[in-house]
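Of the protein chains in this complex, all but one are displayed in their positions.
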Amino acid sequence: MLQNAARRALEYGRGFLSQGVLVDYIPELAKADPGRLGLCVFTNDGQKAVCGDVDRRFTIQSISKVISLATALQCEGFDKVFSKVMMEPSGDAFNSILKLDLASNRPYNPMINAGAIEVVSMLTPLFSFEQMLEYARVLCLDGDIVLDEAVYESETLTGDRNRAIAYLLRSKGVLEGDAMKTIDLYFRLCAMSVNARSLAGLGLVIANGGVDPDSGRRLLDERVVRVVKTMMLTCGMYDGSGEFAVRVGIPAKSGVGGGIMACVENRMGIGTYGPALDDRGNSIGGRKALEFLSRELHLHIFDSQSE
Amino acid sequence: MLQNAARRALEYGRGFLSQGVLVDYIPELAKADPGRLGLCVFTNDGQKAVCGDVDRRFTIQSISKVISLATALQCEGFDKVFSKVMMEPSGDAFNSILKLDLASNRPYNPMINAGAIEVVSMLTPLFSFEQMLEYARVLCLDGDIVLDEAVYESETLTGDRNRAIAYLLRSKGVLEGDAMKTIDLYFRLCAMSVNARSLAGLGLVIANGGVDPDSGRRLLDERVVRVVKTMMLTCGMYDGSGEFAVRVGIPAKSGVGGGIMACVENRMGIGTYGPALDDRGNSIGGRKALEFLSRELHLHIFDSQSE
Amino acid sequence: MLQNAARRALEYGRGFLSQGVLVDYIPELAKADPGRLGLCVFTNDGQKAVCGDVDRRFTIQSISKVISLATALQCEGFDKVFSKVMMEPSGDAFNSILKLDLASNRPYNPMINAGAIEVVSMLTPLFSFEQMLEYARVLCLDGDIVLDEAVYESETLTGDRNRAIAYLLRSKGVLEGDAMKTIDLYFRLCAMSVNARSLAGLGLVIANGGVDPDSGRRLLDERVVRVVKTMMLTCGMYDGSGEFAVRVGIPAKSGVGGGIMACVENRMGIGTYGPALDDRGNSIGGRKALEFLSRELHLHIFDSQSE
Partner (left out) sequence: MLQNAARRALEYGRGFLSQGVLVDYIPELAKADPGRLGLCVFTNDGQKAVCGDVDRRFTIQSISKVISLATALQCEGFDKVFSKVMMEPSGDAFNSILKLDLASNRPYNPMINAGAIEVVSMLTPLFSFEQMLEYARVLCLDGDIVLDEAVYESETLTGDRNRAIAYLLRSKGVLEGDAMKTIDLYFRLCAMSVNARSLAGLGLVIANGGVDPDSGRRLLDERVVRVVKTMMLTCGMYDGSGEFAVRVGIPAKSGVGGGIMACVENRMGIGTYGPALDDRGNSIGGRKALEFLSRELHLHIFDSQSE
């Protein structure tokens, strides 16, 4: 039944692909095939549903913000992290610097670029990229994640706005350490190559309170996971987060590489891949497939028929 | 046990009262006693816990935005309402007009003043204030709610910013009808006189999917309630909504009159009263009492020990 | 020679008319003929050059801001006026409220709507519209100025943004008195019906330090005129003021009715009429004619060949 619902969700999502467009500001990403769509669901009790392009690799992009935040919370603690970044939805685009300059020295939340760069600046003195990569493999239950060198190069060439954000954070005294090293780690984390399965794996660990249900191994503290899930719910889908919370009601994080990672509390992790994006930068096929699945399986946090 | 937890939550909240201040821009509200605090919990299965100032009446203020939104969704439907107002957290103060002028003609969400005024403009041709008042009594399970004439007068005298917002909405073509009539209904709805019990009643109906658990009577459609709860979670606590979602994780709506109305999915409605406000305009005692209660009773939406 | 230069300036300006558009937000103004262009020059030593549509009447619109400011400075004094409004170019559109809300309670300058409405609020308790109209006739050396009732009605119907600005100013405590009465006077002043001759007359009085050179009668104090001229130079051409100062270098004020009033220090007053507007809201034909005239007759304040 899960596999059947997944298949129908994929079909539903596919109907919207023609309304999406490829990201254009990172040339390497503009080469993707906008017709692709994949959906992968892993449940707490061991079921797996996969359909469509679930093996194709793409770069994780902003979904890495979840990994960075979880790592920083795990290593530096709640209070230190949130002394440097706030927890508020910003209502602005992911790469906005408006609020940073007008309203607050601290970035609004760790899911927008400014906040994520700040979080990565806390990780830079602690971990090499290789260590972060290894940790990503563990959290995603996927040992095959690698750096996509071509996308990394492409981001490096076109990443001036992120460099501007890093220097702005430094000028405000919230980013300590070297701005260029921080940005390099940030670009590398964005260029990790995952597939829909990796994202379903990550979603499952988070849905399950930080424990891999297969091995029973705890990978993240329960409190860290709770914070991450809440931030995903309020801020995870760029400036479409509020509408996604209303219509879908599942904590999720999207990336401009075309991925969405979602987690249904105590039930399942979901990964989708579809590089055609809507006007907020979210995968349009993935978003619509999740909307279908939420309605069909009663996954909305406030669906009274949800388990 | 519930009564005991409520009492301890009240004590915990009381410890923060001295950090709060009374609202100052509506003179009549500045007369409240900042030392007051009350907490009232109604559960789905009929338990009631009350402690502190639960009978004292105060004006509902922004919590009326929940009633307006629910009424508009019920009468005009999801699509019409959200063609006039968005569903996104704004990251700005409740009375901000920045985004309205810069980013979008539609207000960002129905929980900020601009959005709520837009919603009330849809109700103005449909209902008199007396009809809305009667409906509020039904939803709050409290037949004694009346208009606080003194606060209504005070808001009328000091409400120029809300008039500016109404005319700005009219100039953008989203507010139709008479700006002054809309604002008058908006001020009256804000000046309805409730107590912590009324708010717990409203919270219970919403927590219970729109049905009064005592009478079994359906007061709101399940879908309407789901939207309302999601908007409360992402936008209900002014520009402290994100942090409240992380720390407390219960859909809630506050008002500058000192009230907070909260609803724990399928479990309970909570009303608090404490006119001393934090720097975001939320009752500091009420907020802290809710934080205590959430931790103690595992009420956070992502608390894995929640029922 | 002056008449010849004026004729060539008119021809030059006419070449740009097809690039302009009529204002659209006041329906009555959208009825104008975009092919019209008129130019009128009055010199200190009694020369007059007129060509094109110099007798056709149109509404003065924002050029009335100069009359309001001069009157307020004359009656209330420099210090009082500039305690309510600043003297800084805003860099924003004429009807912007951004700075008003973000940066300062006082409007940035008396040439944008917010500043002019504030200035008119100082005049409201002092003068009836009829008195202001009479004063405008005197300053423009034109006894035939009347209220254009149709445009006044049209502004009243579409003026919600200006009402929003008035209430916003009231909410900040800078606009005292009745917002609606102020706005009504503001709309009436904008709807005064002038022609290019009236504007040349006003320009001449200002260019001549406040004295009507024909009669020798002093109409405005020299100090008032100096402030007015400076504000025209830095803020008179909407958000094209800086470029106009560079390219033309003459204090000028435009209105969306199609008029421009300009004054060349100690030399001449110029009035133009051309309802086709550029993308900043300035008469495109009038602006180009002035640019031609400035170059030809060395009228730029920093033209070393100017007299």
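Should a chain be cited, it is by its letter among A, B and C, assigned in written order, with residues numbered from 1 in that chain.
Going forward, a contact is a pair of C-beta atoms (placed from the backbone, for glycine too) under 8 Å apart; a residue touches a chain by one contact, two chains touch by 3 or more.
Keep in mind it's a predicted model, so treat the numbers as computed, not measured.
Of the chains on view, those touched by the hidden chain across the whole complex are A, C.
From the options C:18, C:83 or C:230, the residue with contact to the unseen chain in the full assembly is C:230. By the touch definition given at the top, chain A reaches the unshown chain through residues 96-98, 101-102, 160-161, 163-168, 170-171, 179.
Residues 86-92, 99, 103, 108-109, 209, 222, 225-227, 229-231, 233-235, 239-243, 245-246, 249, 251, 265-266, 300-304 are the ones on chain C that touch the missing chain.
By definition in this document, only the chains that are shown with their structure count from here on.
The centroid of the Cα atoms in chain A and the matching centroid in chain B are 31 Å apart. Inter-chain spacing, taken between the CA centroids of chain B and chain C, is 48 Å. Among all residues of chain C, those that touch two or more other chains are 102.
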